[in-house]
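One structure is given below, represented as structure tokens, and several questions about it will come after.
Every protein chain but one is kept in place in this view of the complex.
This part shows subunit A:
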Amino acid sequence: MELLSGADMLIRSLQDEGIEYIYGYPGGAALHIYDALFRQDKVKHILVRHEQAAVHMADGYARATGLPGTVLVTSGPGATNTITGIATAFMDSIPMVVLCGQVASTLIGEDAFQETDMIGVSRPVVKHNLSVRHPEEIPEIVRKAYYIASTGRPGPVVVDIPKDMTTPNERYEYVFPKKVKLRSYNPAIRGHAGQIKKAVDMLMAAKRPIIYAGGGVILGKATDQLTELVRMLGYPITNTLMGIGCYPASDTQHIGWLGMHGTYESNMAMHHSDLILCVGARFDDRVTNATEKFCPGARIVHIDIDPASISKTIDADVPIVGPVDAVLTEMITLVKESKEKPDADAIAAWWKQIEEWRAFHGMRYETSPDVIKPQEVVEALWKLTNGEAFVTSDVGQHQMFAAQYYKFDKPNRWINSGGLGTMGFGLPAAMGVKLNFPDDEVLCITGEGSIQMNIQELSTCSQYDIPVKIINLNNQALGMVKQWQDMNYESRHSQSYMESLPDFIKLAEAYGHVGVRIDRKEDLVPKLKEVLAMKDRLVFVDIYVDRFEHVYPMQVARGSMKDMWLSKTERV
């Protein structure tokens, strides 16, 4: 029988859970835990400079690997600083466990120093949260936390640990449970066979079908199954911002991503389709535009692990609750066995129409002889990295340009805050990725607004030698805010300027990194090549891009999917 303190049990449980990295920041209520961490060498701790960044690092790790990330912070401000990160992970269904110190249980409710009701504060933005009431419960709570975080529709789980639960001189028997069973939590393990059959029949009968795939395909590790089904059917596929990489972007069946800044052809194809097969997406408002005008002629098959995602905003004709990999596997079998075949003439005519749309717009932007266009930067990076880099982004125009012009052929490589839209996400997320993929190129495509929201992490990068490449598309303004002000507020640029920008080059150098400024078009490619050649250095690349560029296409507010601005002057 092994006797351990609560703190040792916690760290031991993390080891037994197979956790390699945790990201965090110490403080009073977590000190017993940090001491236990010090006395072992299996779990490695990365000390950030702000707790929000610890959560984004864990998040980046989780998105790139598909495994749950882990965060450790203290009570009070340490815990509340994680909230934006937790909400970011929650909106994008990212598996994560956040361990928070808490004041001693005897002090809870007395407004003790650094006391916050973290269970209450985090409740709306977690999949679940758990509180430790006795040190002996710790191994089971840890097991439960990872189990809940990573099964079903994944999400963040907070564990609140009062300081007296980790006291070093109180020891208890350590037993790490192999399995946990929760009578009230049983995620679906397969879809309803009858519904799947019905869906396949509808797919075979469709004249203008489209597959609309989302982040659930990546989270559900079903990209192979999706690719097989789509190729077998020969139908067009579009995906959401979160679904980028779920199907190779360079394949001709892929018609780009959809929604507010999606391609013309994907939004047109959605609007005119007669059957939408939605796989692991949730008909979010940035996709559907006005729901009452959404795809009037389409019947909808919706596959999702979360029943609450189905018929929430758009009613499904055939709902299928289940893990996407299992459901798609069954569909593939049924398609193979099906006596009915897709209507070749109808599908050919449908493709002809889609190709016309693709030719009409595709992805285009106007280049200029002297000004660097942000889109050009992304295209250059895509070519220089052979489309194989991990790309994290912040939020705004640069995020949309990165998603539009970097063509991802693999899943888990495009890493952004799609649901919550969290500025400051990109750099720490890139750090979490790079630590776990040291040999891969990791780019953080950002803007001068977003990067300053977690710029302090340049210090963490120095401490741990994390050579990410920061691509700052510097347009000297909060570009997306400014774009909306141009379009909806007669160009009244209220608070959308970033006046008194720092000298990013000196800033990078102050932290011990390399800074490179690019402001001439002819320098772009050669200098980017130099930057990418500096394999073991963090390089901050400050690129002065067109200050007046807008992101297009852009759906017209409150319109249908087919109503779009294609440039500053063309509206369809």
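Miscellaneous remarks
Keep in mind that, in the parts below, a residue touches a chain if its C-beta (ideal position, glycine included) is under 8 Å from a C-beta of that chain, and two chains touch if they have at least 3 such contacts; residues count from 1.
Note that in this section contacts and distances are computed from a predicted model.
The UniProt record for the undisplayed chain lists the protein name "Acetolactate synthase small subunit", from the options "3-hydroxyacyl-[acyl-carrier-protein] dehydratase FabZ", "Fumarate reductase iron-sulfur subunit", "N-acetylglucosamine transport system permease protein" or "Acetolactate synthase small subunit". Of the candidate positions A:75, A:93, A:131 or A:555, contact with the hidden chain is made by A:131. For the options A:120, A:438 or A:502, the residue in contact with the chain missing from this view is A:120.
Although one chain is not drawn, the whole complex shows that of A:170, A:306 or A:355 it is A:306 that touches it.
By the touch definition given at the top, subunit A reaches the unshown chain through residues 119-120, 123-124, 127-129, 131, 148, 182-185, 306-308, 311-312, 315.
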